[in-house]
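Only a single protein chain was left out; the remaining protein chains are all shown in position.
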Amino acid sequence: MSTLVLLEHDRGRVRSSSLTAVTCARLLREVSGADYDLLLIGAELGEAADGLARLGARSILLAEHSDLSAPLGGRYSAVLAEAARSRGAETIIAAASTFSKDILPRAAALLDAPMLSDVTHVKAGPGGLRFRRPVYAGNAIATVEVAAEQLVLTCRPTAFDAPELQGGETPVERLRIEPSWLEDGMEFVSREERPAGRPDLTEARVVVSGGRPLRDSDTFIRVLGGLADTLGAALGATRGAVDSGIAPNDWQVGQTGKVVAPELYVACGISGAIQHLAGMKESKVIVAINKDPEAPIFQAATYGLVADLYEAVPTLTEAIRAGRRAGDE
Amino acid sequence: MKILVPIKRVPAPETKIRVRSDGTGIETEGVTFVINPFDEIAVEEALRLREGGSAEEIVAVTIGGEECVEQLRTALAMGADRAVHIPDARLLDPPGVARVLRAVVEREQPRIVLMGKQAIDDDCNQTGQMLAGMLGWPQATFVSKVQLIDGGARAECTRETDAGLEVIRIRLPAVLTTDLRLNEPRYVSLPGIVRARGKPLETITCEELGISVEPRVRTLRLDAPASRPAGVRVTTVEELAARLRDEAKVL
Partner (left out) sequence: MNEPTREVFGNVAPWMQGLFYALILGSLVLSALQVSARYRLWRRGTPGEAERDWRVWLRRLAVFALGQKRVQKRSLGGVMHALLFAGFSMLAVGTTLLFLADKGPVPFHRGAYYLAYELTMDLFGAAFVIGCGLALYRRAAAKPRSLGHSSTDYALLALLLSIGITGFVLEALRLRWDGTRPEVAQWSVVGYALSQGFSALDTASSRGAHLTVWWVHAVLIAAFFATFARTRFLHVETGTLNILLRPSRPPGKLATVPMSVVEETGRSGASKIQHFTRQQLLSLDACMECGRCEDACPALASGKPLSPKAVVLDLRRAMEEIEDCKWQIANGKLEVPLVAEETLWACTLCQACVFECPVLIGHVDLISDMRRHLVGEGRLSGPPAQSLRKLAGQGNPFGQPAAERLAWAEGLEVPTLAENPGCEVLLWVGCAASYDPRARKIARATVQLLQRAGVSFAVLGSQERCTGDPARRLGDEFLFQQLAEENAARLNETPRKIVTPCPHCMNTLRHEYPDFGGRYEVVHHTQLLSELVSQGKLQGASARGGAVTLHDPCYLARVNGETQPVRELIGAVGVELREMPRREEKTFCCGAGGGRVWFEERPDQRVNRLRAAEALGTGAGTLVTACPFCLNMMTDGIAGTAGGEEVRVLDIAELMLERLDVGE
């Protein structure tokens, strides 16, 4: 029995969230005994493979071809399916992301296998493996069983820790790419280059968000940016802030902006109008910092701090940094 | 050109989901059901393609019990030309749905299958990709913009990915799945509903399509997530940082 783990890389660098799939694969191994292989697909994989040696995999499989430089769903899923076949893998795992969501279902169809999305837990059950996954936008957790020989799944990155590195060497193999796998009728044109720095608002683990009290765009970035950088967070804003020109419109969180559900949402100077809450109330932990004790945001917050954000936010940033330094020692 | 739009009946997005304590599912009492918002966006996009002159016929299809016909009627009221109901009250899994849709595609021969990227009840985000794989058609997922090019031979699609917006070109026929920012669906009121009454709505069984599907994923139970603890007021920033680190473990 074996598992094939598809990892995602960005121009040679394996994405850390994608590595949580290894942890999931290890969990699966505990429960079912299946070893796991790692798969990388792309055009130039040399560097990427280097970092994977100490992940305790049975082998690292590289599917390298110049036509695989961009992750087009057709060809990537064909390669993935063939890789699974060649390895005899019963299970294919990838960390959930737009990359894996595009590819894995199609590969599952090619293998005639069922698929589970956003798995958060695996355990053994009387009838076989039992998986847990969120449904209804996370308002319910489903426990499912699968009756099939092969299974494809994506795991929710936030439900699994980063894999601990293990000693030893992992052999690297190359998969021979058949040209027919690459004929998918699809052509990559371009990708918007995201300015380096902050993560995507809708996928970020942490969001630091600000409202109108931040006065102007310089102040917004100056005051909240420090906290965001410390937390590796994306920046969000209320409609009021966007309308006042303090923040660009793709930072808007709310009913008519982006709907986000990060692990941590820090709302600074945000009153908590119903339209804003609609865009972030599913966040796991909500912190509200506002100098008005009656602000509605406090009703939705996990932790509420009545304070002037201009004092509280920099102090919080420093406190977090201090805590990390202490933790590292 | 014909566009096939598969739609699904789901609880309204603003519904407060309450999980039954016996684990058998969610409370449906008092719940309003609508077209899956992403599918509604697909219907809207199909309508716009037709209004732009690129398509002639829009066919909506759904798989489910008799109650799903309501959603087909809404699609017709929005402007779809025909609707197909495949009565199957079981909870099919995405591969099962894709297999049924493949049979419908073979019957209807559309040039584009336009559907929502995921249903807001099961959040699978699989069916469109699976259908494309089964048909061997190009796919464009999480599409936020569609344009027909090369005289209708190909489509240029902008996709919303984690890395940002990506543009690809795919040959038709193809399967497209929609993302939220593709368009804002039109609202339907009585006149649209009245007009929809005259439009054809046919029922085709899986038997007639010549397929039979069995779900392979079984949901054993549904539980409520760990409930959100009531909020706490902290008095100092230091306390906040400490709690975030040690209690909530989000740092």
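Each chain carries a letter (A and B) given by its place in the written order, and its residues are counted from 1.
Just so we're on the same page, a residue touches a chain if its C-beta (ideal position, glycine included) is under 8 Å from a C-beta of that chain, and two chains touch if they have at least 3 such contacts.
Everything quoted here is computed from the prediction, not taken from an experiment.
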Message: By the document's own contact criterion, which visible chains does the hidden chain reach in the full complex?
response: A, B
Query: Which is it among B:E51, B:E67, B:E214 or B:D246 that touches the chain not included here?
result: B:E51
- prompt: Of the residues listed, B:V34, B:A174 or B:C206, which one is in contact with the missing chain?
  reply: B:V34
- prompt: Among B:P185, B:P215 or B:G231, which one is in touch with the chain left out?
  reply: B:P185
- request: Determine and list the chain B residues touching the chain excluded from the picture.
  value: 12-16, 30, 32, 34, 44, 51, 78-79, 183-195
- line: Contact residues on chain A toward the hidden chain run 212, 240, 243-245, 255-256, 272-274, 296, 299
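To be clear about the criterion, only the chains that are shown with their structure count from here on.
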Task: Could you tell me the distance, in whole angstrom, between the mean C-alpha positions of chain A and chain B?
output: 22
Message: Help me check something: in the complex, which residues belonging to chain A touch chain B?
response: 10, 72-74, 77, 97-99, 101-110, 112-118, 130, 134-148, 184-194, 200, 203, 206, 231, 263-264, 284-287, 298-307, 312, 315-316, 319-320, 323-324
Query: Can you list the chain B residues touching chain A in their complex?
result: 11, 17, 19, 26, 93-95, 98, 120-134, 137-142, 156, 159-171, 174, 216-225, 228-229, 231-238, 240-245, 248, 250-251
